[in-house]
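Below: the structure, in structure tokens.
A protein chain is absent from this complex, but the other protein chains hold their places.
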């Protein structure tokens, strides 16, 4: 099964590809590497999931928010590359959680994104290195922001 | 116009290239890629702009601080590479803001650096991917720290 087929089988919607909130590109191709800007919790109607984890959001709600960030990244990939099949594998994910200082379950939260990528590109190619960490704050008070680096397939 | 000419036309000063505060290199070349360490708010006299955004600094002051970080990065590039023309394009910027937990305008702040890079290398090549996020604290209580990845031109 291809990545596009894997994604279709999940029965999930892609939100609209988020427009930059500042002076940056959502995605940049450098040879066989595809860099993706920090993405937020864009929902199907274009609005953002907001709130601090451990205060307004539970860790289970935050994990769902991280999946939504993953969907926003997939939307950016599909919009810019034409197909998720263009991605060969996940190299790196930086998962940033906007949470209270006492929060300790960042890996659990970011798994919401990582498990999505593993379903799309498979348990080997869909899983790369990762850091999952706690921020002091995030733009617009979103609970999760994720940036990523992918390797592209040779074929155009 | 070249990057050096573009910069000269801005009428801005380059601060002294900051010396490492720890065990790291300000800049590292890896083939056609140029990695730049996290830079702070170095001013022309070598002192740092300090203070937490949303507390000691307004977002407008923080945006100016982010431009100053951009100038410090340009100074490191020029000092180590000889010319800003050696840089072909901006690949990636990680903009880190030292702010109160309620702060939401990180992209606005980091635009202070990104708009500078866009003026130096142009609206396409001067703009890469980016994350703009809120830290719990930064070294010496600087309001902004930025690390970056550039692609170099083939010609030496």
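Per-chain residue numbering starts at 1, and chain names A and B are given in the order in which the chains are listed.
Here is the rule we go by: contacts are C-beta pairs under 8 Å (C-beta built on N, C-alpha and C of every residue); 3 or more make two chains touch, one makes a residue touch a chain.
Not measured: the values here are computed from a predicted model.
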{"item": "Among B:2, B:47, B:83 or B:141, the residue in touch with the chain that has been omitted", "value": "B:141"}
{"item": "Of A:4, A:61 or A:115, the residue in touch with the unshown chain", "value": "A:115"}
{"item": "Contacts of chain A with the absent chain, listed as residue ranges", "value": "91-93, 97-108, 110-111, 114-115, 118, 127-137, 151"}
{"item": "Interface residues of chain B (partner: the chain not displayed)", "value": "21-28, 30, 35-38, 52, 94, 96, 98, 101, 134-141, 145, 147"}
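Just so we're on the same page, only the chains that are shown with their structure count from here on.
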{"item": "Length of the line joining the C-alpha centres of chain A and chain B, rounded to whole Å", "value": "25"}
